[in-house]
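There's a structure below that I have some questions on.
Just one protein chain is left out here, and the rest sit where they should.
Letters A, B and C mark the chains in the order given here, with residues in each chain numbered from 1 onward.
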Amino acid sequence: MLEWLIPAASTSADEIDWLFAVIFYTVGVWFVVAQGIFFGLIFKFRRRPGVRSLYVAGETKDEKRWISWPHYAVIACDVVLIAGAIAVWRDVKQVIPPPDETIRVIAQQWAWTFVHPGPDRQLDTPDDVVTVNELHVRNGTTYEFELTSQDVVHSFSIPVFRLKQDAVPGRMIKGWFRPTKTGTFDIACAEMCGLGHALMPAALHIESAEEHAAWLGEHTAVAAAAAGSRS
Amino acid sequence: MSSEAVHADRAHPSYVRIYLALLVLLAISLLGPMFGHPIVTLVTAFGIAIVKATMVAAYFMHLNIEERYVWYILFVMLGFVLVMFAGIAPDVMLPAGQNWLHLPITPPAPPVHH
Amino acid sequence: MSHAADVRAHVPIATGRSATGIPTARLAVWWVLASEIVIFGGLIGSYVMLRLHHPHWAEEASHTNTVAGAFNTFVLLTSSLAAVLAHQAAEARNGPRAARFLGLTILGGLVFLMVKSFEWSNEIAHGFTIFRDVFWSYYYVTCGLHGLHVIVGMVIMGIVAADARRGRNLHRVELIGIYWHFVDAVWIFLFPLFYIAK
Partner (left out) sequence: MSMPAPAHGAAVAHAPESFWSRYVFSTDHKVIGLQYMFTGMAMALIGGFMAYVFRMQLAFPGQSVPLYGLVTAREYNALITNHGSIMIFWVSMPVLIAGLGNFLIPLMIGCDDMVFPRLNRLSYQIFFVSVVIILISLVVPGGGFGGAWTAYPPLSASAHYNHTPWGAPLWLLAVALEFVAFLLGGINFTVTVMNARAPGMTAMRIPIVVWMIVIASLVFMGSVGPLIAGAVMLFLDQTVGTQFFDPKAGGDPLLWQHLFWFFGHPEVYVVLLPATGVVAEVLTVFARKKLFAYKTILGTAIATGIISFFVWAHHQFVAGIDPRMAHLFTITTLLISIPVAEMLFAFIATLYGGSIEFATPMLWALAFIAEFLIGGVTGIFLGANATDIYLHDTYFVVAHFHYTFFPIAIIGTFAAITYWFPKMFGRRMSETLGKIHFWGTVIPFNLIFIPLFLTGVAGQHRRIYSYENFPQLSTPWLNHLAVIATVALIVMLAFQVVFLVNFFWSMRHGEEVGANPWNANTLEWAAPSPPPHGNFVTMPAVYRGPYEYGVPDRDLDYWPQHVPNQEELPRA
């Protein structure tokens, strides 16, 4: 149901959207029932002349079941939701599938630097493509990212991937995504990082294999030329 | 206030003897590192610190004759500290974990001796 | 008694009640110590984590002065003994004797602070300042916070001793003693943490 509001463009997004829906319907039922009983009681037991309130201590087992049964039901729902949350988290954050490519993401006040592995699909080779505030990925490819920060805490957030990971200075954090839809989307910083926090947008370009190869070709040529002129 | 009455009536233990025991423990904790074995040092340093602190609490702070729940209050607070430690240590204490690692730092150079 | 004096001397009925059996003031001291446990616990806990994280801190720790630390432990233990003897004297309603023992305790605190300042000035002179490494930041901040507690304890103890000499508020001798023993117990842990484990 999240796709009604924002497109889902990665495998993780589908899983998270599924969990969101499960939680939504579970707590939705609770919410409707609880509010229904609540307002029903308010209406039924509004003050009427000559009617005295009942004396119910709620201490006997017989009376307590009115709260202990819902209590057990809450526990049951919690168990289901915990299981769902753990399963999805495991897939999304904990276990990184064997990646096709690795990209490096470096956050700083107030820009994103992306190191793409280039046509050879290996990082730290001469054909790496370094861009600022612009990330190009190939549709249907499993990417691992290595996230670091140069100064303060930032957060690497791609809403269409349902991806969010803080970039913490002093540590390198890995994650992964696998795009499923082409297009251009927003990347944002989601953690307060100073005056320019709102000025950290980056563009995510998810391209088909051909488009991506063309883009890489363009940029590796530029990179190679730059490297050549420098040497 | 019955406990006040109990307080006034009870015989004080020999505080000097407890004090001497504490000094002996202090000496042991100083001798511990001389064995050169890390586990011995750990036990003589921190094991004995716990014993000493318990003795001070029990005899000098009179927790041994105080209402029992004061112990509980203090231990619950210690428990919260342990919970805090257990929750934080996997991130701060370990050099790396699942999908993350601390980037290396350069330790400070030895100071220049004048 | 005039009205103004009456207001000043007024003690609420509440203060004299003791539903738990523990006198109100002593119960409050226990709660103060309970909240102090988490403050020192937070500081020491973070120190231990980072200490185990950084292997080079052992090297830094080897520059602390174990002899001075051990001597200070001895001084604090001795001052605690004086504090507990003061309490014993106060329970026997012997105010002047309690005041003399409290004086000894304050003296112990003074010696502790003098040794500490000797240590610190020595270390700073050798380049081990608070800025050198996070280890030293913890060293100065933890011992500094503890030292602050020593100073506060000495000031309060001076007030209590002055009262006790005139035989007033003798129950406070026990309260300040409990606080002092707690400060002592904290030091008992700081000593191995900063001076022995190397």
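One rule holds for everything that comes next: contacts are C-beta pairs under 8 Å (C-beta built on N, C-alpha and C of every residue); 3 or more make two chains touch, one makes a residue touch a chain.
Remember, it's a predicted structure, so these values are computed and weren't measured experimentally.
One chain is not depicted; across the entire complex it touches A, B, C.
Within the complete assembly, C:43 is the residue of C:43, C:70, C:111 or C:124 that touches the hidden chain.
Shown as candidates are A:109, A:131 or A:182; the residue that touches the absent chain is A:109.
Although one chain is not shown, part of chain B still touches it, namely residues 76-77, 80-81, 83-84, 87-88, 90-92, 94, 97-100, 102-103, 105, 107.
Across the interface with the omitted chain, chain A contributes residues 2, 5-6, 12, 15-16, 19-20, 23-24, 26-28, 30-31, 34-35, 37-39, 41-42, 45-48, 51-59, 63-64, 66-67, 70-71, 74-75, 78, 81-82, 84-86, 88-89, 92-94, 109, 151-153, 155, 157, 159-160, 162-166, 168-171, 173, 185-186, 188-199, 201.
Within the complete assembly, residues 3-4, 6-7, 10, 12-15, 17-20, 22, 24, 27-28, 31-32, 34-43, 45-46, 49-50, 53-54, 130-131, 133-134, 137-138, 141, 145 of chain C touch the chain that is not shown.
As a convention for this text, only the chains that are shown with their structure count from here on.
If each chain is drawn as a node and touching chains are joined, the picture is a simple open line. We define each chain's centre as the mean of its Cα atoms; on that basis chain A and chain C are separated by 49 Å.
Look at where the CA atoms of chain A average out and do the same for chain B: the two points lie 43 Å apart. Counting only residues that touch two or more partner chains, chain B has 102.
Counting partners per residue, chain A has no residue that reaches two or more other chains.
Those residues of chain A whose C-beta lies close enough to touch chain B in the complex are 93-94, 96, 148, 170-175. Residues of chain B that touch chain A in their complex: 98-103, 105.
On the side of chain B, the complex with chain C involves touching residues 1-4, 7-8, 12, 15-16, 19, 22-23, 26, 29-30, 32-33, 41-42, 45-46, 48-49, 52-53, 56-57, 59-62, 66-67, 70, 73-74, 77-78, 80-81, 84-85, 88-89, 92-95, 102, 107-108, 111-114.
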